[in-house]
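For this view, one protein chain was removed and the others were kept in their places.
Each chain carries a letter (A and B) given by its place in the written order, and its residues are counted from 1.
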C-alpha cells in the first residue's frame, strides 16, 4: 500500500476514464509578476489594469499561457509522469478569462490509446479541461504523449486513435474575450499601430530578439506551475540518462516565443485557440531562443466587429536567428527549430 | 560610533536579554507565489483559497515554513551574524495562522550560554518569537548556534544550558488551526486518500523525487526572507574560506524536503510544532535534494475530532536517493544525510 504515486503507465489508461487532478491553485498577482520576470511579456492588456479597463475588461486578465501552464501542470502527475515525450496538441480553446484570485482545477478524459510497435510504449490521448472555482470552463485542449509501459507483455484495454480537428473553427472563437471598445484602444500605449486589417495571409515576421535561458529560470517557472515532471528538476537522475541534462518544460519555450513575438504582434492581445503544436526538439539551459511568426489565415468572429482572428504559426529556434524563417527541409524540421505552434489569436479591428 | 552593525559576538550576549529585531515585514501574495516557484509545494490548503474556505479557513494560509523563514531571517543580524554553525531547534510551535497582508515582527530572549572548550566560540540559546501586527504570537521556537568570540580572553557573563523539552506535548498542538470540516475535505483535489488513521508508527515513506538547487534560487529565497547571513551571498568572501563556496541557508533544505514530502503526505496540511532539528551537513548549489519520512508517533488533539497529529521525522539527503531510508551508522549520520527534523503535523481524521 504505497502512499506515494509512481504515476500511470500505458496499460493503466482506459478510454473513457475521466481523471480529476489534484491540486487546486489560486492564481494571484504574485504569479503574474513572476510570469513577467520569467519571460518579459509586454502585451498591454495583460500588463495594465488601466489599459484593460479602458477597452472593456474588468481588469488585466491573467496571461493565457500562464493559465495553460497551471492547468497543464495539474495533469502531469496523472498523465505524463512516465511519459517519454509530449507529442502534440490539438483542439485547444480558451473559454473564459481568468483574473487574480480565481482558483483553477483540472480534469482529463482519456480519448485515445495506441500501442507502439516496440510494445514498450504507447500513445495516450487526453482531453484536458481547466475549471474556475465557479464551475466555468476556462480552457480545453487535447494532447497526446508517449507513455512507458510498466510491463511489456501488458496489452491496452482497447485502442483508438481519435479523430482530431486540424483547426479550431472560427465560429468557436471569442468566448474568453469581452466586447472590446476599439475606440478606446490606445495604439501608442500598446506599442504598435497594426490592427487586424494590417496582417495578410503569408506574411512572415522575424521577432528579432533572443533570450538565453538559465537553469534557475525554467525550474522556477515549472515549479510555479506545480508541474512535477522529474526531467526538469533532477540533475542527479538526468546525468545518468543518455541526454545527461535537465530538459526544459516545453511550455517554457512557448511562453518565451510568445513574449518575443510582441515585437511584430504588439496588438495580438489574446491567444484564443491552439490548432496544433509540437515540440520539435528539446531546449537546454544556456541555449538562446529566437522566434518568428507566419500569418496562416484570418477570420471574422461571428457577430463581432470589434476584433478579428489571426491564425498564426509561431516557430521557435535555439541558437539560430530567424531572419530566414527556418522551418522545414523536405519532411524534416531544419536544425535549430524547437517549436512549431499553430494558434488563433485576437486583434482589434 | 560606527553606524554599521558587525553583529553580536559570544561575549555580548547575557542570559535574560530580550532583543527586539528589525525589520517588520508584510507578507503578501507575491511572497506566496515566490515560495511556490522556489520549492514547488502542492499542499491544497496553501495552494487554493477555495479549498481552504471549504474546510474552514478564511482563505489559504501562508505556508508555515515561509512564516518560519521570515521570522528566522529577522533574528539573523542580532543572533547569528557571527555564527559558525546553526546547531539545533527545539520547542517550536506555530501559534496562529498567517494570511497575506499580515505584518510579522520578531523578538528573541537569550535563554542559555555555554563557552566551548576551545575558548574561541560559545553556544548561544535563544527563544525566538514571531508576532503579528495585532500583537498575537504566530510562532515560537528555540534555536542554538555556535557564535564566535570577539576576544578569546573574554568570559561569558554567566553560563547555563537550558533544559529543553525533547518533544512538544500534544496538548499544546492545534492553536494555529481552525476547526476543519472534514466532510468538505476533497481528497481528490488534495491528491491522496490518506487520513490520520492511515499512518502507522514506524512507517517509512520515500518521497521519490529529487530537486537540484541552483545558486540563484537559494539567493532569491534567502533575500526574500531578509536573512543577511554573509555566507549565503558573498562568493568573493567564501572563496577565501576553507569551504570555498556559498553555503545554502538550512531553511532552504527544510522547505525543499517539505515540498518533496507531498508525495506520500498529501493531506498533512499543517506543520504544528518542531520537536527538534539539525542541519547535519551543508548543501551547495548543483546538489540534488531527496527526502524520506518516518512516522515517529501519532496523537489525538484534546477536544478535537477533526484532525489528528503525526509526529514525523523528515530526513533530507543530497545526491543520494532515499529508497533505503538513509539515516545513521552507529552514532554518525550516513553519508549524504543533510537534515534530520522531528516535527508534529496535522492531518484530517
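To be clear about the criterion, a contact is a pair of C-beta atoms (placed from the backbone, for glycine too) under 8 Å apart; a residue touches a chain by one contact, two chains touch by 3 or more.
Just so it is clear, the structure is predicted and the values come from calculations on it, not from any experiment.
The residue touching the chain not shown here, chosen from A:109, A:209 or A:334, is A:209. From the options A:107, A:129 or A:190, the residue with contact to the unseen chain in the full assembly is A:190. Of the listed positions A:148, A:263 or A:281, the one in contact with the omitted chain in the full complex is A:263.
Listed by residue number, the positions of subunit A touching the unshown chain are 28-34, 36-40, 42-44, 47-51, 60, 188-192, 194, 198, 205-212, 214-217, 220, 263-266, 286, 288, 290, 319, 321.
Counting over the whole complex, subunit B has residues 3-6, 20, 22-26, 28-31, 33-34, 77, 100-101, 103, 105, 133, 214-216, 219-224, 226, 228, 230, 233-237, 246 touching the chain that is not drawn.
As a convention for this text, only the chains that are shown with their structure count from here on.
Inter-chain spacing, taken between the CA centroids of subunit A and subunit B, is 36 Å.
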